[in-house]
Every structure is written in C-alpha cells, then in structure tokens.
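Just one protein chain is left out here, and the rest sit where they should.
Each chain carries a letter (A, B and C) given by its place in the written order, and its residues are counted from 1.
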Amino acid sequence: MMDAAPLLNVLIKYWLPFIAINVVIPALLAPLLDGIERRVRARIQCRRGPPILQTWYDLVKLFRKGAVTGGPIIFRLAPYIAFTVSILTLSLIPTLLNASLSFLGDTIVFMYLLAVPSVIISIGSIYTGSPLASVGSCREVSLWMAYELVFALSVATLAIDRSSLLLRNILPPYPPLHPSTILAIAIIAFLTYAEGGRLPYEIPEAEPELAGGIVLEYGGAELGLVKYALLVKRITLSTLLIDLILPRTWLTSILRSKMWFLGIGQVVVSATYISLLVILSITYSAIEALYGRLRLDQALSVLKKSVIIAGVAVLAALMGY
Amino acid sequence: MGRLGFIKDYLRYGVVTEKYPYEPVPTPETFRGKPVIDSSKCLGCGACVNACPANALSIEDDLRGGIRWVRLFIGRCIYCGRCADACPVGAIELSREFELSALESKDLIQEVGLRMVKCVICGKPFTTYRLVREVMRELSPDERVLTLVCPECRAKLTAVNTSFARW
Amino acid sequence: MGRGDGLYRKSLWVFHMNTGGCNGCDIEVINVLTPWQDVERFGIKLVGSPRHADAILFTGPVTNEVLPRAVRAFMAVPEPKVVVAIGSCACGGGIWHDSYSVLGGIDRFYDYLRKRYGIEPPPTVYVPGCPPRPEAIIYGICLLRGLVKGKQRREVYVEGEVDLSSLKDLLPPDWVVRTDLMRRWVRWFT
Partner (left out) sequence: MQHSWVTNGCRELVDLLSRYGSVEEVGNAYLVKVRAEDLPEVANELQWGLGGYYSTSVGADFRPIDGTYKLYHIFSVPQCSRYVVTQASLPPSLPKAPSITPVIPGANWGEREVRDMVGIEFEGHPEPKRLVLPHNWPEGIHPLRKDFPYDRKLIIEGVDDEVEHVDELARKYQVVPIGPYHPALHEPEYFELYVDGEVVVEARYKGFMVHRGIEKVAESRMTLNQVPFIAERICGICGFTHSCCYCQAVESALRIEVPERAKYVRTILLEIERIHSHLLWMGVALHVLGFDTGFMAYWRIREPVMRLAEELTGNRKTYGANVVGGVRWDIREDHVEKALRILRRVREECVALTEKVLKIKEVVSRMKGVGYLSREDARRICVVGPTARASGLDIDVRRDHPYAAYGELDFRVPVRDEGDVLARFLVRYEEVLESVSIVEQALQNLPKTPLINEDYEVVPLRIGVGATEAPRGEDVHLVVTGLGNKVYRWRPRAPSYNNIPATLYMLKGAYLADAPIIIASIDPCFSCTDHCLVIDVRSGSSRFVSFRELVRGGYRG
C-alpha cells in the first residue's frame, strides 16, 4: 500500500493525461479521418458522399447492436485482441504529444504489434471454416509476410543509420540526411499506404471477390471492433510517416526559445500533426479512388520489387550513405 | 497519367447527385406511375381486370351487401397501363405519382365499392347501377327494362317466352 | 417502427438479396448507389454479407429454389433487422404471383417463417414499382427510417345507397308494372 501511493500518483499525474491526449484523441480522430476519406473518394466519383461523421455513426450503430457473433472462441475473441493491440501500437509512437512509451527495442515491438490485428483476425477467420474467409486469410497472411519483410528492412536501414533501436532515436531531426534514410522513408511511405489496406492492395477483404473476406463472418459490435482496429492501424501508420518527416523536437525547441509561452511549441506541433494527418488522408483517399484492385500475385510482385529496393537501402546504410 | 483524368472529370462535371428527398425530382409527363381509379367514373365493368397481366386488379361481388368491389393492389401492379387502355370510360389512369412506399401492405390497396342492381326477377345482385345506366343509354326505352334482369333469369325468360310462343 | 428505433437513423447497411426477381429492381438498387442518387449520403451502404447487414432487401417473388437460401440469409442478419421489399414481385408476387414455382412475395414468405419457424416479421417497408424508380427506393428507405411521412393509404370508396328509382329517368314510365309482370311470368312457369 505504501508503495502503491506514489505509483498511483505518477499514474494520475503523467500517465492518464498522456493516454488521454496521445492515444485516446487520435483513436477518436481515426473514424473522422475515414469520414473525410470517404467524402473525398465520393467527390472524385462525382457524388456527394456521406457526412464526415458517417464512420462514427456506423461504428456507434455497430456497437449498439452488441455482440452477435457466435462460433469458436478464438474467432470471437480476435476482434477484442485486435482492437487492444492496435491501441497499444498507437501508444508506442508520438502522436499529438512528442512523448511516447519508450523502451529498449520498442521499434521491433512496434513493428510486430502493427501486424498483430490482421494476423489475429486472419486466424480467427480460418477457424470459422468459411471458404471465402479462409481465402481472405491466406491472402492477408501472404501480404503481411511481404509487408513485414519490407518494413523490417526499412526500419533496419534507419536503425543502422542512427545506430539505435529506440524509436525515439530514429525519428528526426536527421542531422546528416543520408540517401539511404530518404529511400527508407520513401519505402515506409509506400508501406503506410499499402498496409492500411487501401486499393490496389485491399485484397483480403475484396468485396466483389470474397464478399468481405476476412471480416465476412463478423457482425455487430465485433465487426465494429475489427473496423475500428483497422482505422486505428491506419492512423498509426500515418502517424509513423508523419513522425518520420516532422522534426518535432526541433520545432518545439525553436518555438520555445522564441516565444514567451512555454506550451506554444507543443500546440503548434499538435496542430501540424493533425493537419498533416488530414492532408495525408485526403491524398491517400484520392490515390485510392484512382486505382483498381491488384491480384495477389501482381501485388506480391510489386512488393518483391520493394524488398529489393529496401535491401539496397540497407546496404547503403551499412556502407554509410 | 491517365488516372488523373478522373479528377479532371470531377472538376468538369462536379457533384451530379440530386437532392431528393429534400427536393422533389420531376417525373416526365409520360411517366407511368400509380394507377388511380376515379371512383366517380368507374362502372365496375371489369374490362381492366381482364386486361391486367399481373392480376393486380380484381373484382369481387359481395352478394349479401350488394356491393361490387373493384380492388387495385398496387403492390402487384406492373404499371403497364393496359387497364387504362381497356377502360371504356377512362376511369382508371396512371398518375405520375411514384412515392408509393408503405409500411403495411394493406396500404397498397385501393378499393372501389359500387352498389349492385338486384335482379328484378330473382333478387340476386348481378351488376352495378352505373353499368346498367351506361348500357341503358345505348338501348331504346322499351328494351331498357330487360337490363334489370340477371343473365340467368334472362335465359329463363327467353326460354319461357319461346316455349310460350311454341305453345 | 418498433425494434431498432433510431438505431438506423444515421447508418443503415443493407444486404441485397434477389429472391427470384428479374434483375430490374436489382439494377435499380445498384443505381441508387451511383452518382446521381448516391445513397451513401444517408449512410446507406450495400454489404456483401448478411452478418454485416441491418436491413435486408428482397427483390423478387421468392422462388421455390431460393426459399431455403432466403430463409438462411434472413436468419443470418442480426437483430434488430428491418426488411425492404422492393418491386411489385417482392411486395405482392408481381406478375407471377400464382405460378407453381414461386411463393408469391414477402407476405407469403412471412407466413412461411411464422408457420415453420415461429418468427414474427420484422418492420417492413413495401416499395411498389416495376421496377421502382431509384427515387422511389430512396423514398421507401427514408420512410422506414422515419425521415419522410408516408402518403400511401388504403383508399376505400363505397358508393352511396342507390335503388332502382335512381334509374327512373331512363326507364319507361311503366317500368314497375313491367318488371312485376316479368317476375310473375317467370315465377309462374318455373
């Protein structure tokens, strides 16, 4: 009891605000960004499109419907695990605040946690025995392995360049901006697009082919959680890209030295972060609207090429470029 | 890049979505919408019932109440307009109304109940007053009385007359 | 509308099920998703799995072959569900209402559900038309969600009491005598 009090104090003083600002707000923002994306896509298709809040409406409706899914336990649990993990992943990188949970090897943990939601849902779907869902799962897993490889190589490039596995350390500013760093960031930018399950890489769900693929068997709140987990994953990926290009600490310190008000730097960074998120969403959705779906083998051949490029980046980083 | 052409299309055509249901959409004047029976004109002759390919129109005689029901079930109607072609008095027409949805299927029914003439011989209702009136107009005053006799009794009457004549 | 009140006001996912229709309604259903009508603006989305759906669209008179599949898809839609019967086939069996191979519309389908499984019908909107215009489908769904007022009502007209004297102007003056004579004449002989 005696020891718990200061811990609780720390929790209330630092952790709760951190979680509230850095995790909850972006998580709440995620469906909103999806609303923007849907609207942008609609506009490119010359139609009015749904209200910005539409994704929220959808999720609220799904949650109000309650749990409706039956079946094997792993299948039923998968959405909860997926959602929790996706929130955890989000807490590992700086979002609104410059801070994040940071520990040795967090880069690797981040990489793996990012993949957990789709993998766990794939496993759950295989257990349903539905053929379409299993085909979707197979596709999801093949894609995931390709993504993971490319992702690992790009992160390795950055880690080698900065000689650190702490996520905090591989983020900007990059005092010497090496070509390998630029290449790695470019590849990660591509991955944040593709791994977010956007066309032409939206292959596992593939509505017209697999009727929803891996999410086929979910309904009600579980479906909401799966969808929400995907949205959180998307915002995590976008955040990662923003973190890699936005020199947060540099921006904060500059502003702090120039301005009388201490917090202003953080506020500017947060605002920049959110506007970058919106810009990214608009760009991504505009790109998405202009693409058709690739076949799995075609997508894998594109990813193969990016593995080669990422390999080149690693070699370059090793040689000090 | 060919794809960017689609963004150009958006800039060129803009949002084409109509505002319905907040603003009404026009229907062309040729539009074949909800068939409406003009209950003041309908004779209850059943020409439309015979013409209707979908059996959306039906006719039923309530002998006890002496009412002929012409029933239109727009939930079965195929909006072909054959009833309007067939109607001798133009009592049924296709309107331009298309907002026909209802939460209960009974709301999709239009019924016209017409009083029936009781046969002056057997007392059984057999046709509507309006139809009789229409038929009478075509006939000379002397023949008109016969229209108040139902077909069966008319057959009997003819039989009686011929046998009487022979006798 | 009973169950699911307000739940679907902002968001409604529909599962489209052709229960033996001719394709006309099905294409109009797709039509409402496309730029000119774009029902996504009401938060309506077509989904590929009945599990995801809130509403189920019936287009067609429910053929024999489709019936068991329709029942299963119907059951797979989680409660609270709503039903949209699109087109005259789904509303009342349409032109084939009495054919040997169709059940004859959504009401017969409900009868079957009630009899066989003891299921009470969910809130249903009937959208007549052959096929209904896309706007009519939008209207139907808006009616179901309470966004517009329904105007279709059962109309019953009954002619006022009439008797033979109303035909007096056309009949010869001695018509009462004549009809009486006829009546006796026939009665006497038969």
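Heads up, the rule we're going with is that a residue touches a chain if its C-beta (ideal position, glycine included) is under 8 Å from a C-beta of that chain, and two chains touch if they have at least 3 such contacts.
Everything numeric in this text was worked out from a predicted model, so none of it was measured.
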Report task. Sort by label and list the shown chains the missing chain touches. Result -> A, B, C
Requested in this report: Pick out which of B:V16, B:I59 or B:V135 touches the chain that's been left out of the picture.
Outcome: B:V16
Query raised in the report: Of the residues in chain C, which ones touch the absent chain?
Result: 15-28, 30-31, 34-36, 46, 48-51, 60-61, 63-69, 71-73, 76, 94-96, 98-104, 112, 130-131, 133
Report task. State which residues belonging to chain A touch the missing partner chain. Result -> 41, 44-47, 70-72, 74-75, 127-135, 138, 199-200, 202-203, 206-209, 211, 216-217, 289-298
Report summary line: Interface residues of chain B toward the undisplayed chain are 2-3, 5-6, 9, 13, 16, 27-28, 30-32, 51, 53-55, 78-82, 85, 94
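One rule holds for everything that comes next: only the chains that are shown with their structure count from here on.
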Query raised in the report: If each chain is a node and each touching pair an edge, is that a line, ring, star, complete or other?
Result: complete
Report summary line: Of B-C and A-C, the pair joined by more C-beta contact pairs is B-C
Query - Label of the chain whose CA centroid is most distant from the centroid of chain B - result: A
Query raised in the report: Which chain lies at the heart of the structure, taking centres as C-alpha averages?
Result: C
Report task. Could you please state the distance in Å, as a whole number, between where the Cα atoms of chain A are centred and where those of chain B are centred? Result -> 63
Query - Separation of mean Cα positions, chain C and chain B [Å, integer] - result: 18
Query raised in the report: Between chain A and chain C, what is the gap in Å from one C-alpha centre to the other?
Result: 47
Query raised in the report: By residue number and range, which residues of chain C touch two or more other chains?
Result: 35-36, 38, 41
Report summary line: Multi-chain contacts in chain B, i.e. residues touching at least two other chains, fall at 15-17
**Report entry** Touch list for chain B against partner chain A, complex
**Finding:** 3-4, 6-7, 9-10, 13-17
Report task. Write out the stretch or stretches of chain A touching chain B in their complex. Result -> 43-48, 286, 289-291
Query raised in the report: Which residues of chain B touch chain C in their complex?
Result: 15-18, 20-21, 25, 39, 53-56, 67, 73-80, 98-115, 117, 120-121, 129-130, 132-133, 136-137, 141-142, 144-145, 148-149, 153, 156-157, 160, 163-164
